[in-house]
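Only one protein chain is missing; all other protein chains are in place.
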Amino acid sequence: MNHMNTMDKINKFRDDRDWRQFHNEKDLAISISLEAAELLELFQWKSPEEVRETSIERIKEELADVLIYSHMLASNLDLDIDEIIEAKLEKNNIKYPVDKSRGNKEKYTKL
Amino acid sequence: MNHMNTMDKINKFRDDRDWRQFHNEKDLAISISLEAAELLELFQWKSPEEVRETSIERIKEELADVLIYSHMLASNLDLDIDEIIEAKLEKNNIKYPVDKSRGNKEKYTKL
Amino acid sequence: MNHMNTMDKINKFRDDRDWRQFHNEKDLAISISLEAAELLELFQWKSPEEVRETSIERIKEELADVLIYSHMLASNLDLDIDEIIEAKLEKNNIKYPVDKSRGNKEKYTKL
Partner (left out) sequence: MNHMNTMDKINKFRDDRDWRQFHNEKDLAISISLEAAELLELFQWKSPEEVRETSIERIKEELADVLIYSHMLASNLDLDIDEIIEAKLEKNNIKYPVDKSRGNKEKYTKL
(Lines give C-alpha, C1' and ligand atoms only; values in the text may rest on other atoms or scores of the structure.)
Protein backbone atom coordinates (compact mmCIF):
# COMPACT_ATOMS: atom_id res chain seq x y z
CA MET A 1 0.00 0.00 0.00
CA ASN A 2 3.08 2.17 -0.15
CA HIS A 3 1.93 4.63 -2.79
CA MET A 4 -1.20 5.55 -0.76
CA ASN A 5 -1.23 8.29 1.83
CA THR A 6 -2.27 7.62 5.42
CA MET A 7 -5.91 8.67 4.99
CA ASP A 8 -6.23 6.43 1.93
CA LYS A 9 -4.82 3.46 3.84
CA ILE A 10 -7.24 3.98 6.73
CA ASN A 11 -10.19 4.33 4.37
CA LYS A 12 -9.11 1.23 2.45
CA PHE A 13 -8.94 -0.70 5.73
CA ARG A 14 -12.51 0.07 6.68
CA ASP A 15 -13.98 -0.02 3.18
CA ASP A 16 -12.43 -3.45 2.53
CA ARG A 17 -14.47 -4.59 5.56
CA ASP A 18 -17.56 -2.54 4.67
CA TRP A 19 -17.51 -1.04 8.17
CA ARG A 20 -18.36 2.52 7.24
CA GLN A 21 -22.06 1.64 7.62
CA PHE A 22 -21.53 1.24 11.38
CA HIS A 23 -19.52 4.44 11.79
CA ASN A 24 -21.92 7.17 12.81
CA GLU A 25 -19.97 10.20 13.96
CA LYS A 26 -21.24 10.19 17.53
CA ASP A 27 -19.84 6.70 18.16
CA LEU A 28 -16.60 7.61 16.36
CA ALA A 29 -16.23 10.56 18.75
CA ILE A 30 -16.77 8.09 21.62
CA SER A 31 -14.06 5.87 20.06
CA ILE A 32 -11.55 8.71 20.05
CA SER A 33 -12.32 9.39 23.71
CA LEU A 34 -11.98 5.71 24.67
CA GLU A 35 -8.69 5.28 22.81
CA ALA A 36 -7.39 8.45 24.48
CA ALA A 37 -8.27 6.85 27.83
CA GLU A 38 -6.38 3.67 26.91
CA LEU A 39 -3.38 5.81 26.00
CA LEU A 40 -3.62 7.75 29.26
CA GLU A 41 -3.84 4.52 31.23
CA LEU A 42 -0.26 3.72 30.21
CA PHE A 43 0.91 6.84 32.06
CA GLN A 44 -1.07 6.25 35.24
CA TRP A 45 0.78 5.66 38.55
CA LYS A 46 4.05 6.35 36.76
CA SER A 47 6.45 9.16 36.11
CA PRO A 48 6.96 10.15 32.44
CA GLU A 49 10.45 8.59 32.64
CA GLU A 50 9.15 5.19 33.75
CA VAL A 51 6.67 5.22 30.88
CA ARG A 52 9.31 5.93 28.24
CA GLU A 53 11.33 2.96 29.44
CA THR A 54 8.57 0.40 29.83
CA SER A 55 5.65 1.17 27.56
CA ILE A 56 6.82 2.65 24.28
CA GLU A 57 5.39 -0.18 22.16
CA ARG A 58 1.98 0.10 23.83
CA ILE A 59 2.06 3.89 23.42
CA LYS A 60 2.65 3.52 19.69
CA GLU A 61 -0.43 1.32 19.37
CA GLU A 62 -2.78 3.39 21.52
CA LEU A 63 -1.67 6.68 19.98
CA ALA A 64 -2.16 5.11 16.54
CA ASP A 65 -5.72 4.16 17.56
CA VAL A 66 -6.49 7.76 18.58
CA LEU A 67 -5.17 8.91 15.20
CA ILE A 68 -6.96 6.23 13.17
CA TYR A 69 -10.37 7.07 14.66
CA SER A 70 -9.61 10.78 14.24
CA HIS A 71 -8.96 10.17 10.55
CA MET A 72 -12.18 8.15 10.24
CA LEU A 73 -14.24 10.93 11.81
CA ALA A 74 -12.56 13.47 9.52
CA SER A 75 -13.30 11.30 6.49
CA ASN A 76 -16.97 10.92 7.48
CA LEU A 77 -17.26 14.70 7.64
CA ASP A 78 -15.15 15.41 4.52
CA LEU A 79 -12.53 17.24 6.55
CA ASP A 80 -8.90 17.51 5.49
CA ILE A 81 -6.66 16.66 8.45
CA ASP A 82 -3.80 18.96 7.46
CA GLU A 83 -6.16 21.85 6.74
CA ILE A 84 -7.98 21.74 10.08
CA ILE A 85 -4.68 21.50 11.96
CA GLU A 86 -3.25 24.46 10.06
CA ALA A 87 -6.41 26.53 10.62
CA LYS A 88 -6.27 25.82 14.37
CA LEU A 89 -2.57 26.69 14.56
CA GLU A 90 -3.31 30.00 12.85
CA LYS A 91 -6.09 30.73 15.34
CA ASN A 92 -3.75 29.86 18.22
CA ASN A 93 -1.06 32.07 16.67
CA ILE A 94 -3.36 35.05 17.10
CA LYS A 95 -4.52 33.99 20.58
CA TYR A 96 -0.97 33.40 21.85
CA PRO A 97 1.35 35.95 20.23
CA VAL A 98 4.96 34.75 20.37
CA ASP A 99 6.24 37.81 22.22
CA LYS A 100 3.72 37.48 25.05
CA SER A 101 3.66 33.68 25.25
CA ARG A 102 7.33 32.79 25.02
CA GLY A 103 8.31 30.57 27.96
CA ASN A 104 5.17 31.72 29.74
CA LYS A 105 3.42 28.91 31.58
CA GLU A 106 0.41 31.10 32.41
CA LYS A 107 -0.42 31.62 28.76
CA TYR A 108 0.50 28.10 28.04
CA THR A 109 -1.85 26.47 30.49
CA LYS A 110 -4.74 28.31 28.92
CA LEU A 111 -3.97 27.02 25.42
CA MET B 1 4.68 28.06 6.36
CA ASN B 2 3.44 26.36 3.21
CA HIS B 3 6.52 24.30 2.41
CA MET B 4 6.55 22.71 5.88
CA ASN B 5 4.67 19.51 6.66
CA THR B 6 2.10 19.34 9.45
CA MET B 7 4.47 18.00 12.12
CA ASP B 8 6.98 20.76 11.32
CA LYS B 9 4.29 23.41 11.67
CA ILE B 10 3.16 22.07 15.03
CA ASN B 11 6.73 21.88 16.31
CA LYS B 12 7.44 25.40 15.06
CA PHE B 13 4.34 26.66 16.91
CA ARG B 14 5.50 25.31 20.26
CA ASP B 15 9.20 25.92 19.80
CA ASP B 16 8.55 29.57 18.84
CA ARG B 17 6.93 29.85 22.29
CA ASP B 18 9.51 27.70 24.08
CA TRP B 19 6.69 25.55 25.46
CA ARG B 20 8.33 22.15 25.01
CA GLN B 21 9.82 22.54 28.50
CA PHE B 22 6.29 22.23 29.98
CA HIS B 23 5.31 19.25 27.84
CA ASN B 24 6.01 16.15 29.83
CA GLU B 25 4.35 13.16 28.14
CA LYS B 26 1.99 12.33 31.00
CA ASP B 27 0.34 15.76 30.80
CA LEU B 28 0.28 15.58 27.00
CA ALA B 29 -1.60 12.27 27.28
CA ILE B 30 -4.02 14.05 29.64
CA SER B 31 -4.37 16.82 27.02
CA ILE B 32 -5.35 14.34 24.32
CA SER B 33 -7.97 12.88 26.64
CA LEU B 34 -9.37 16.31 27.57
CA GLU B 35 -9.55 17.45 23.94
CA ALA B 36 -11.27 14.18 23.03
CA ALA B 37 -13.85 14.98 25.75
CA GLU B 38 -14.41 18.47 24.32
CA LEU B 39 -14.95 16.91 20.91
CA LEU B 40 -17.36 14.34 22.34
CA GLU B 41 -19.30 17.08 24.15
CA LEU B 42 -20.38 18.46 20.76
CA PHE B 43 -22.21 15.19 20.07
CA GLN B 44 -23.93 14.92 23.43
CA TRP B 45 -27.74 15.05 23.63
CA LYS B 46 -27.84 15.11 19.83
CA SER B 47 -28.24 12.77 16.90
CA PRO B 48 -25.29 12.59 14.48
CA GLU B 49 -27.45 14.47 11.93
CA GLU B 50 -28.09 17.40 14.25
CA VAL B 51 -24.37 17.66 14.92
CA ARG B 52 -23.44 17.79 11.24
CA GLU B 53 -25.84 20.67 10.72
CA THR B 54 -25.01 22.78 13.76
CA SER B 55 -21.48 22.15 14.95
CA ILE B 56 -19.15 21.48 12.03
CA GLU B 57 -16.94 24.50 12.75
CA ARG B 58 -16.54 23.51 16.41
CA ILE B 59 -15.81 19.90 15.39
CA LYS B 60 -13.00 21.07 13.12
CA GLU B 61 -11.39 22.91 16.00
CA GLU B 62 -11.74 20.22 18.65
CA LEU B 63 -10.64 17.43 16.29
CA ALA B 64 -7.66 19.59 15.34
CA ASP B 65 -6.77 19.91 19.04
CA VAL B 66 -6.83 16.13 19.47
CA LEU B 67 -4.54 15.82 16.46
CA ILE B 68 -2.18 18.63 17.52
CA TYR B 69 -1.57 17.14 20.97
CA SER B 70 -1.20 13.68 19.40
CA HIS B 71 1.53 15.08 17.14
CA MET B 72 3.24 16.76 20.12
CA LEU B 73 3.28 13.50 22.09
CA ALA B 74 4.63 11.67 19.03
CA SER B 75 7.34 14.30 18.60
CA ASN B 76 8.37 14.06 22.27
CA LEU B 77 8.81 10.32 21.85
CA ASP B 78 10.42 10.48 18.39
CA LEU B 79 7.55 8.60 16.81
CA ASP B 80 6.59 8.95 13.16
CA ILE B 81 2.82 9.44 12.87
CA ASP B 82 2.43 7.71 9.52
CA GLU B 83 4.59 4.77 10.59
CA ILE B 84 2.70 4.02 13.80
CA ILE B 85 -0.64 4.25 11.98
CA GLU B 86 0.56 1.91 9.23
CA ALA B 87 1.95 -0.58 11.78
CA LYS B 88 -1.38 -0.60 13.66
CA LEU B 89 -3.35 -1.08 10.44
CA GLU B 90 -1.16 -4.05 9.57
CA LYS B 91 -1.76 -5.56 13.00
CA ASN B 92 -5.50 -5.01 12.61
CA ASN B 93 -5.34 -6.55 9.13
CA ILE B 94 -4.19 -9.80 10.69
CA LYS B 95 -6.65 -9.59 13.58
CA TYR B 96 -9.62 -8.84 11.35
CA PRO B 97 -9.17 -10.75 8.07
CA VAL B 98 -11.28 -9.19 5.32
CA ASP B 99 -13.16 -12.40 4.51
CA LYS B 100 -14.31 -12.91 8.11
CA SER B 101 -14.87 -9.27 9.01
CA ARG B 102 -16.67 -7.93 5.96
CA GLY B 103 -19.92 -6.24 7.02
CA ASN B 104 -19.69 -8.06 10.33
CA LYS B 105 -20.65 -5.87 13.27
CA GLU B 106 -19.57 -8.49 15.81
CA LYS B 107 -15.99 -8.41 14.63
CA TYR B 108 -16.24 -4.73 14.16
CA THR B 109 -17.28 -3.87 17.69
CA LYS B 110 -14.24 -5.67 18.98
CA LEU B 111 -11.83 -3.63 16.90
CA MET C 1 -19.17 -4.85 57.35
CA ASN C 2 -22.87 -4.09 57.54
CA HIS C 3 -22.76 -1.43 60.26
CA MET C 4 -20.25 0.68 58.31
CA ASN C 5 -21.29 3.30 55.80
CA THR C 6 -20.09 3.21 52.20
CA MET C 7 -17.16 5.58 52.69
CA ASP C 8 -15.95 3.55 55.69
CA LYS C 9 -16.11 0.34 53.66
CA ILE C 10 -14.10 1.84 50.82
CA ASN C 11 -11.50 3.24 53.20
CA LYS C 12 -11.26 -0.10 55.00
CA PHE C 13 -10.70 -1.84 51.66
CA ARG C 14 -7.71 0.29 50.76
CA ASP C 15 -6.30 0.68 54.26
CA ASP C 16 -6.37 -3.10 54.79
CA ARG C 17 -4.07 -3.26 51.74
CA ASP C 18 -2.02 -0.20 52.72
CA TRP C 19 -2.69 1.27 49.26
CA ARG C 20 -3.31 4.88 50.31
CA GLN C 21 0.46 5.50 49.92
CA PHE C 22 0.10 5.05 46.15
CA HIS C 23 -2.99 7.23 45.84
CA ASN C 24 -1.88 10.72 44.94
CA GLU C 25 -4.86 12.77 43.88
CA LYS C 26 -3.71 13.36 40.31
CA ASP C 27 -3.63 9.64 39.57
CA LEU C 28 -6.96 9.16 41.36
CA ALA C 29 -8.48 11.80 39.07
CA ILE C 30 -7.04 9.84 36.13
CA SER C 31 -8.64 6.68 37.58
CA ILE C 32 -12.08 8.31 37.68
CA SER C 33 -11.66 9.35 34.05
CA LEU C 34 -10.53 5.87 32.96
CA GLU C 35 -13.38 4.12 34.78
CA ALA C 36 -15.83 6.59 33.22
CA ALA C 37 -14.42 5.57 29.82
CA GLU C 38 -14.91 1.87 30.62
CA LEU C 39 -18.50 2.64 31.58
CA LEU C 40 -19.05 4.64 28.39
CA GLU C 41 -17.60 1.81 26.30
CA LEU C 42 -20.58 -0.36 27.27
CA PHE C 43 -22.89 2.12 25.52
CA GLN C 44 -20.86 2.45 22.35
CA TRP C 45 -22.35 1.30 19.01
CA LYS C 46 -25.62 0.58 20.80
CA SER C 47 -28.93 2.21 21.53
CA PRO C 48 -29.74 2.80 25.22
CA GLU C 49 -32.34 0.01 24.97
CA GLU C 50 -29.83 -2.58 23.74
CA VAL C 51 -27.54 -1.67 26.62
CA ARG C 52 -30.24 -2.15 29.27
CA GLU C 53 -30.93 -5.63 27.95
CA THR C 54 -27.40 -6.88 27.49
CA SER C 55 -25.00 -5.11 29.81
CA ILE C 56 -26.64 -4.32 33.13
CA GLU C 57 -24.21 -6.43 35.18
CA ARG C 58 -21.19 -4.78 33.54
CA ILE C 59 -22.74 -1.33 34.07
CA LYS C 60 -23.13 -2.04 37.78
CA GLU C 61 -19.43 -2.85 38.04
CA GLU C 62 -18.09 0.04 35.99
CA LEU C 63 -20.39 2.58 37.63
CA ALA C 64 -19.29 1.22 41.01
CA ASP C 65 -15.65 1.77 39.99
CA VAL C 66 -16.36 5.41 39.09
CA LEU C 67 -18.00 5.85 42.49
CA ILE C 68 -15.28 4.02 44.45
CA TYR C 69 -12.48 6.16 43.00
CA SER C 70 -14.62 9.28 43.53
CA HIS C 71 -14.96 8.34 47.20
CA MET C 72 -11.19 7.72 47.47
CA LEU C 73 -10.40 11.15 46.01
CA ALA C 74 -12.94 12.76 48.37
CA SER C 75 -11.37 10.95 51.33
CA ASN C 76 -7.85 12.07 50.36
CA LEU C 77 -9.06 15.67 50.31
CA ASP C 78 -11.27 15.39 53.45
CA LEU C 79 -14.40 16.11 51.45
CA ASP C 80 -17.85 14.91 52.50
CA ILE C 81 -19.61 13.35 49.50
CA ASP C 82 -23.13 14.32 50.55
CA GLU C 83 -22.09 17.87 51.38
CA ILE C 84 -20.38 18.59 48.06
CA ILE C 85 -23.34 17.14 46.13
CA GLU C 86 -25.81 19.24 48.12
CA ALA C 87 -23.71 22.40 47.66
CA LYS C 88 -23.59 21.80 43.89
CA LEU C 89 -27.33 21.17 43.70
CA GLU C 90 -27.95 24.45 45.53
CA LYS C 91 -25.70 26.27 43.09
CA ASN C 92 -27.52 24.66 40.16
CA ASN C 93 -30.85 25.58 41.76
CA ILE C 94 -29.92 29.25 41.45
CA LYS C 95 -28.47 28.85 37.95
CA TYR C 96 -31.48 26.94 36.63
CA PRO C 97 -34.61 28.34 38.33
CA VAL C 98 -37.46 25.82 38.14
CA ASP C 99 -39.86 28.19 36.39
CA LYS C 100 -37.44 28.96 33.56
CA SER C 101 -35.90 25.50 33.23
CA ARG C 102 -38.92 23.23 33.42
CA GLY C 103 -38.99 20.91 30.39
CA ASN C 104 -36.57 23.23 28.66
CA LYS C 105 -33.91 21.40 26.72
CA GLU C 106 -32.01 24.62 25.99
CA LYS C 107 -31.41 25.31 29.63
CA TYR C 108 -30.87 21.68 30.23
CA THR C 109 -28.07 21.19 27.74
CA LYS C 110 -26.14 23.96 29.40
CA LEU C 111 -26.27 22.30 32.83
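A few remarks follow.
Chains: A, B and C, in written order; residue numbering restarts at 1 for each.
We take it that contacts are C-beta pairs under 8 Å (C-beta built on N, C-alpha and C of every residue); 3 or more make two chains touch, one makes a residue touch a chain.
Source: prediction; values computed, not measured.
In the complete assembly, the contact with the undisplayed chain comes from B:E41, out of B:D18, B:E41 or B:E61.
Although one chain is hidden here, its contacts on subunit A can still be listed: residues 30, 33, 44-45, 105, 108-109. Take subunit C: the residues that touch the chain left off the picture are 1, 6, 9-10, 13, 16-19, 21-22, 24-26, 29-30, 32-33, 35-37, 39-40, 42-43, 46-48, 51-52, 56, 59-61, 63-68, 70-71, 73-74, 77, 79, 81-82, 84-89, 91-93, 96, 98, 101-105, 107-108, 111. Mapped onto subunit B, contacts with the missing chain fall at residues 22, 27, 30-31, 33-34, 37-38, 40-41, 43-45.
Everything below uses one rule, namely that only the chains that are shown with their structure count from here on.
Centroids of subunit A and subunit C (each the mean of its C-alpha atoms) stand 27 Å apart. Residues of subunit A found to touch two or more other chains are 22, 30, 33, 37, 40, 43.
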